[in-house]
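Left out: one protein chain. Kept in place: all the others.
Moving on to chain A:
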Amino acid sequence: MTVAGRYSHLFRPLRVGPVTVANRVVFGAHRTDFAEDGLPSARHTAYYAARARGGAGLVITEAHATHPTDGHHERLVQGYRPEVLRGYRAITESVHRAGVPVLVQLAHIVVPAAAPYVRRPAWAASPVADPVARTVPKAVERHEISAIIDGYARAAELSVEGGFDGVELQCAHPSIVAAFLSPATNRRDDRYGGPLANRARLLLELIGEVRGRIGPARVLGVRLCGDELLDGGSTLADAVELARVLQATGKVDYLGTALGTAATRHVSQASMHIPAGYALHLANAVRRAVDLPVIGEGRFTDPLQADRALADGHCDLVSVVRGQIADPEFAAKARAGFPEAIRGCLSCNQGCVPGVGGPSGEGRLACAENPRVGRESEPDPAPAAASAIQGGRPGSGRWPRRARVAAPGPRPRDVLVAGAGPAGLQAAIAAARAGHRVRVCEAADAAGGQVRLAAAAPGRAEFGELVRNQLAECRRRGVVVDYGTAVDAGLVRLAAPDVLVVATGARPERPAWAGGLRRVVDVRDVLSGAVRPSGSVLVVDGLGFHEATGAAEFLAERGCSVEIVTPAPLVGRELAGTLDLEGWSIRAAARGIAETCEHRVTGAVAEGTGGPVAVSLEHEPTGTGATRTVDWMVCALPQAPRDELYRRLRSPGGPAVRVLRAGDCVAPRRVDAAVADGERIGGRL
């Protein structure tokens, strides 16, 4: 099959105003928290450059602020300060070196400026509280409207001076432009409020001013909100009408189409429960109304989906954000005919939710699958990944080797990894990348460990892609994986590796109150199919993440009557950080899953240990007791590390081999921690 046959549209060049993009894959604007002291950092440069080298057709930076009243988060690039120029030049030069145009997104964000970084009232069209920031903004006065426009104009000038090919105006939520555009937030009775023509006045003035400053040789794009999903808010019809108005100005080169507002981030950055392409109807409607190129958005993680969106005429360009966070070479691999080599995004949102970020604790963008995100500027401990890509040879069956071999590293070692879960596989990948010879032994007959179980929960199948991606990378790097092979001291002596990485995972820990009751089981038993509870089920949520809610949905779908009990004030409280809490709330309500919060289990008994379980609960705040009699109980509780192998091999008399450990066998944590552990351990042998 030829490349063109596989992707007939994705790799066709397109003229976007004054520039031509080589393909339709856009690395759209998204918050990174990479700024330092309000300025673009080396992290930014390396991050964008990696995606440009990896084949993106167009890079759009994150939103840069245009006015000092916008301090909506601490690591915001202050695009109104001339000091940004140095960083701008670094970004544009390195992206241009890959032959890719780069735009800067300009925004005046109105929302959480009650935040401590500004200590001034947030500006907006009217004093209508933002649903997320929960503070009432100040309705801007005439002179402040001029200041807004001046801010954009000045920032646009700096962008051009810094070498950007143009600007994208963020006009979707939560920008001040959206606050003016939306009837829900604009209650003004002056020339800037009322009918759309008035509500759009600020935007039209901005466009006029910005185009004047950047001249005709630069791109001016507008990212619109296609539908605010808000009672009384902007609708798709508004967006379409506005698109026509914008085209008529003759000053706009393309349009973007966002969905939702900051109050519906679970839709704007949908997790794996929402199908890819869910927002394409917006791009489609706008595209049918205008001749300008339109960017489609909405969880594109696969080049085929993206190509299809183009083929079906929904859009002219496709924004692939998370797909290129997870794999900077998304486009290049597709183009070269190796889409199976793409480390596909899981849409797990465990690292890339704005303001939450990854495990660094600094809110910085991260990726559960790709531990290199945000560290592109740091030397790779397993250095082969740092070098450039050679052209692919379709049909060779392998994603091309690197042009440069890694700088001569330490002596290649024989590495044995015990366990093919996410930590073990990542350790194997990192070690192989550094030039070591790696063999993974897995006791079970398949890789993935708990990831495989997690993927069995309804709507969570894409989580399993992690295993596929890791195995594919292992294969490419020559890692041998043996199944049905448990590592023990004998095997270690026989194999005599230089290094053993123990990644044997964790096991459920039975709560004391469960005693020997057969109908008290672990989430794992349910998801693996080892037990098939029926009737009424009480799920105990002691973790707050997907474990309990996933099992509850799994059982509800099978016809069980399900209740979740948790000592926390909220079931699935940790789901908020991945934008899964809203979806869970919707599905729980739809499936009739009951939630009982602030209760702990104090005891469980059953007739003859095999019958229905009588559970006693205590409402912690009041000490009030409660009881339930259920057919089954399913526990989602902290696990215990399976560290026997590690301990045995480290004890005196063990084999003379360097023993390291990674993942849950150190301490049971989430998958991102397992991958990070594996990367760290495997990269520093």
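The definition used in the following text is that contacts are C-beta pairs under 8 Å (C-beta built on N, C-alpha and C of every residue); 3 or more make two chains touch, one makes a residue touch a chain; residues count from 1.
We adopt the following convention: contacts and distances are computed from a predicted model.
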Checklist entry - For the chain that is missing from this picture, which UniProt protein name fits: "RagB/SusD family nutrient uptake outer membrane protein", "succinate dehydrogenase", "Mycofactocin system FadH/OYE family oxidoreductase 1" or "Branched-chain amino acid ABC transporter ATP-binding protein/permease"? => result "Mycofactocin system FadH/OYE family oxidoreductase 1"
Checklist entry - Pick from A:176, A:434 or A:581: which residue touches the chain that isn't shown? => result A:581
Item to check | Touch with the omitted chain, as defined above, among A:9, A:44 or A:73 | outcome: A:73
Checklist outcome for this item: Sole touch to the unshown chain from A:328, A:358, A:422 or A:458: residue A:358
Item to check | Per the touch definition above, residue among A:57, A:87, A:101 or A:137 touching the missing chain | outcome: A:137
Item to check | Touch list for chain A against the chain that is not drawn | outcome: 73-74, 114-117, 119, 121-122, 127-129, 134-139, 141-143, 355-356, 358-363, 366, 371, 541-545, 566-570, 573-574, 576, 581-582, 585-586, 589-590, 597-598, 619-622, 638-641, 666-669, 673, 676-677, 680
